[in-house]
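A single protein chain has been omitted; all remaining protein chains appear in their positions.
We just call them A and B in the order they show up, numbering each chain from 1.
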Amino acid sequence: MKEITFDALRWMEEPVRIKIFPDGEHPRGYFQITSPREVEGLCQGRPVEELPRILSILSPAHHLASALALDKLFGVEPPPLAVTMREALLQTLFFENHLRKIYFLVSSRFDPLSSSILPGNGTQGFPPSPHILDEIMSHISIAREAVTLLGGRSDHPLSAVAGGVSRYLKEENYERLSHIYESCLGFSLRLGEFLRQEILGKDQALSDLGAFSMAPMSFMTLSEAKDTVILRGGLGQELDRFSPDRIFQKIGLHRESWSYEPLAYIQDHSGGPELKDQVGLQAIFHDRCFFVGPLARLNQDTALTPLAEEERQRLLGDRGPLPRFDLSSAFWSLFLELLQAAEKMAELYKKENLTGPEIRNIPTEMGREGQAALESPKGLIYHHYRVDEKGLVTDIAVLDTVTENNALRCLLTQKTAEIALTRKHTTQEMKNFLELVLLPF
Amino acid sequence: MNDFEPKILAFLCNWCSYVAADSAGVSRLTQKPNVRIIRVFCSGMVDPSYVVKAFSLGADGVLVAGCHPGDCHYISGNIKALRRSFLLKKLLSELGVEEERFRLEWVAASEPQRYVNLINRMIEEVRQLGPNPLRRSYPSAEKEKNSRLRSHGL
Partner (left out) sequence: MPKKKKIAVYAATGCRACEQAILDIHYQVGSLTRWAELSFWPYILGSEWKKLEEQSEIDVCFFTGAIRTSSDRQAALRLRDKSRLMIALGACAAFGGLPGLVNMAPSEVRKESREETNGPNSRTREKGEEPNLPRMEERVSALSQVVDVEYFVPGCPPRQNFLWAAIQAIAFETESPVRLSFSALRLPQAMAQAITSGVLPPKGSVFSGERAVCASCARTKEKKQFKEFARPWQKDPDQGRCLLEQGFICQGIVTREGCGGVCTAAGLSCRGCFGKTDEVFDPGPKMVSAVSSTFDSDNPIEIASTVDQFVDLAGTIYRYTLASQCTLLSSP
């Protein structure tokens, strides 16, 4: 059987291709990122204060991480109102991102635009439910509207700058934001009921996938105070904690000739310095892999807002104790964070929280280095810049979730391919399987 | 040795530098032949876009020569050219065209020798710099739909 190529996978945010070589007993699956990102090429030589606008193409949360890094570089603390506005923006981004993934999940068996079943969908389906899809879509839209109000623009926000945010909200915005959070919160509860009834916790709905589980793996999250990165192992035990600026000492980047993005892995510090060459791909897959994102945060077991905590209890009751590595929990954790984001939006959007005397503290001097870490909707991200005396970027390192979860997605591809081949799936079935397995990451 | 012959495009103002160039010709002062002249009414008329277009079509150097400050026929046209020249050089050098390829000079009508010295020196300096680093845009010059240039034998 010759190689199988999938280059039109749904829901992939970056250009992706999967190739499967079904070589009898040892099939191989490759998860390839087929276009480079070239952050250094884009950013070197740019004035550093432009970076929040440029880096927002990686994902909107990078805009906020960049602003945090600039705060450090310029040695300024944003005033409380700016901090709240940025946080409100971040929570809205969580809501939008997770809701979109849920939209994809709910519509996975059919064409969401015409409600007709997509051909060749062999696995048992979720019933087509256009009414819930319309509601989901309209809430994604109003979340984007909220992002525009708080951030200036929907996909590539503008407003976070060095030392604060760039403009106040207008009077009429408060009322609109009120309306938005009420709608989102109410809808999240209804969505929860729908999801619990139809999809989550019901193995038969996700069929093969409900039972699909990754091997226990290390995971990485950021503390609430944003000052500590916590690495935990496959049993949930804490392996390491360190300040974010040491992240590139703790993780390495491994390049393969078949992907434009490197794979991040955990460096071993048990004995002596380690040469890059010695860590081969198999070693990484064996025990150096880690991942980030909603499932990692679920396993981190931090305190949640009330409704989200209730939801977590339901999850634990249905699926079992932490840490969890099954796909159903991965999707459930998306919903959980969505609920939490809605609750936080409700709190942060209140007018008294979004008013204040100042939105920005102007820096008086410029340092030479800045860095920041942030939990973005897809996982932990990190920015590090160095500038020259004119404030132009000389060095830049950005750690994005695509790199961090690259090894995980490679492993998932491999495992899914093996299962699909063993069960003699058709190509279409294999494709849908891959899409769903990779969706929450 | 180096058989590269630079092509310099010179924008000369009608009231001063063009007259100087003309008298240099009439007086048979020795000049190198690498210059193509475009007569404009004032150095202030030279939009930076013309300079950029000249470089994109393969010019190795561009000269803008106007009246000395205070002598401009239109009072302050040459000052406008002066103000533009700094940012223009900066932009050109960021895009890979060395600053020395673009020059803004003042030449009075009565200074044909000054004009000739300037030209000769500039040609040599540009020769040292080598061909226009953006020469790969030459194929685009061929496809250039502006066939008026070609029909004039330029």
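The working rule: contacts are C-beta pairs under 8 Å (C-beta built on N, C-alpha and C of every residue); 3 or more make two chains touch, one makes a residue touch a chain.
Computed from a predicted structure; not experimentally measured.
Novice: For the chain that's not shown, point to the residue among A:Leu42, A:Val83, A:Leu316 or A:Ala397 touching it.
Specialist: With A:Leu42, A:Val83, A:Leu316 or A:Ala397 as choices, the missing chain is touched by A:Leu42.
Novice: Looking at A:Asp134, A:Asp287 or A:Glu369, which makes contact with the chain not pictured?
Specialist: Selected residue, touching the omitted chain: A:Asp134.
Novice: Return the single residue from A:Leu189, A:Ala215 or A:Leu281 that touches the missing chain.
Specialist: Of the candidates A:Leu189, A:Ala215 or A:Leu281, A:Leu281 is in touch with the missing chain.
Novice: Using the touch definition from the top, which of B:Lys80, B:Arg114 or B:Arg127 touches the missing chain?
Specialist: B:Lys80
Novice: Which positions on chain A touch the chain that was left off?
Specialist: Touch with the absent chain occurs at residues 3, 7-13, 15, 17, 19, 21, 23, 28, 30, 32, 34-36, 38, 40-42, 44-47, 49-50, 53-54, 57-59, 70, 74, 100, 111-115, 118, 130, 133-134, 137-138, 140-141, 144, 152-156, 158-159, 161-163, 166-167, 255-260, 277, 280-281, 360, 362-363, 366, 390-392, 431, 435.
Novice: Could you please point out the chain B residues that touch the chain left off the display?
Specialist: 47-49, 51-53, 55-56, 69, 79-80, 82-84, 86-88, 90-92, 94-97, 134, 136-137, 139-140, 143
What we mean here is this: only the chains that are shown with their structure count from here on.
Novice: So, what's the distance in Å between the C-alpha centres of chain B and chain A?
Specialist: 55
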